[in-house]
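Complex shown without one protein chain; remaining protein chains in place.
Our next item is subunit A:
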Amino acid sequence: MNVLIDIAGVGVLAYAAVTIPRNIRKARAQKAEEKAKAPVTIDAAAYGLVPAARLDKRHAGPDPEADAVAAAALAGDWRRAAGYLANAGRDWDLRWYRLGILVNAAVEDDSWVKAWRTEYPGDPSAALVHADALVSLAGEVRGAQLAKHTTSEQFEGFHRLLAEALPACREAARMAPEDPCPWIAQITIALGLGWAHDDFRALWAEITARDPHHFGAHVSALQYWCAKWRGSHELMYAFAEQAAAAAPPGSPLPVLRLYALFEHACREAKGPVYDQPFVDPAIDATLDAVARIPAGHHRLPLVRHLLAKMLFERKRYAEAVEQFRAVGGYVGSVPWTYSGDPVKAFVHARTNTFVGWEKAGRPAPPPRAH
């Protein structure tokens, strides 16, 4: 019997000899993993930043005039909206930007657009707001999820509204032959209805004939050339590169390269997308462009948000700190809005930027040669 007990004892010892070190190793690894996962926090106020709780989720940057116009429109004052749009003049990109503000309001409630159109049935701007609001409403009904998470009810409404929007856009274009905006609005229709490349290029020709370096149009068209819609990574990069290279000085278009890069990274979350050799030069070109854009330009916030994200990804913390400080307490912009929780995505990038910058000893950004 003693023999049996000995055997059992040896067995227990052997078991212990194997399992105890293994469990210790496991526990260590788990601790390390948890430590890595634990959120890094910084005192935002100490750096002069807006704390996470007070970040503005709806806007990319401050624009009090736009807010006031939208509120007035929803209150029924369409004349102010009409004036706001008209004041953009022949700066077609500014007109497109302001149209976006009005369309957001019209998607919520379009009674003011109806009133406007009833009073001035021939007003091309009113027709444009109506048409682009239909496109936006279609997107709203569809939702921003991938096709597999979208119900057939959503698709049905989406397609019905797009079918309604197309003739509306064409009517608006007929009323204002010089304005590229009714054509740019059709880019989203082309996305949703899956236009063939040739049809899309014909549409694009109409737009560039009216304004060859229209920022909003390029951002929209980049979506068409994305792999997730009707293009591919190659087509998307080629489009962005062509637009950025041809952009006149002072245009924010060089940021299109970064936009494309971000689309690529979203598609391949695990791939070494940000390590491609052209990334740093693309960032530098965008920084140069930013230096030439006048302060208060309506596209500046979007450009800075993308720059901040890319600089953070490239660990160029000193320059990223500058951009994060410049964007302030606004989160409502690409790239953050692509995330399920934009505030979280923004705060993560911002915090780690400042931590990295602090670790490096708060270096000053390298000087830019102009």
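Everything that follows uses one rule, which is that a contact is a pair of C-beta atoms (placed from the backbone, for glycine too) under 8 Å apart; a residue touches a chain by one contact, two chains touch by 3 or more; residues count from 1.
Keep this in mind: contacts and distances are computed from a predicted model.
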| item | value |
| --- | --- |
| Chain excluded from display, named as in UniProt, from "Zn-dependent protease with chaperone function", "1,2-phenylacetyl-CoA epoxidase, subunit C", "Uma2 family endonuclease" or "ABC transporter permease" | "Zn-dependent protease with chaperone function" |
| Touch criterion as defined above, residue of A:Pro62, A:Gly100, A:Gly157 or A:Gly356 at the omitted chain | A:Gly157 |
| Given A:Glu34, A:Glu178 or A:Asp275, the one touching the chain that is not displayed | A:Glu34 |
| Chain not shown: contacting residue from A:Gly143, A:Gly194 or A:Gly250 | A:Gly143 |
| Of A:Asp63, A:Asp93, A:Asp110 or A:Glu313, the residue in touch with the unshown chain | A:Asp110 |
| Contacts of subunit A with the absent chain, listed as residue ranges | 1, 4-5, 8, 30, 34, 107-110, 137, 140-141, 143, 151, 153-154, 156-157, 160-161, 163-164 |
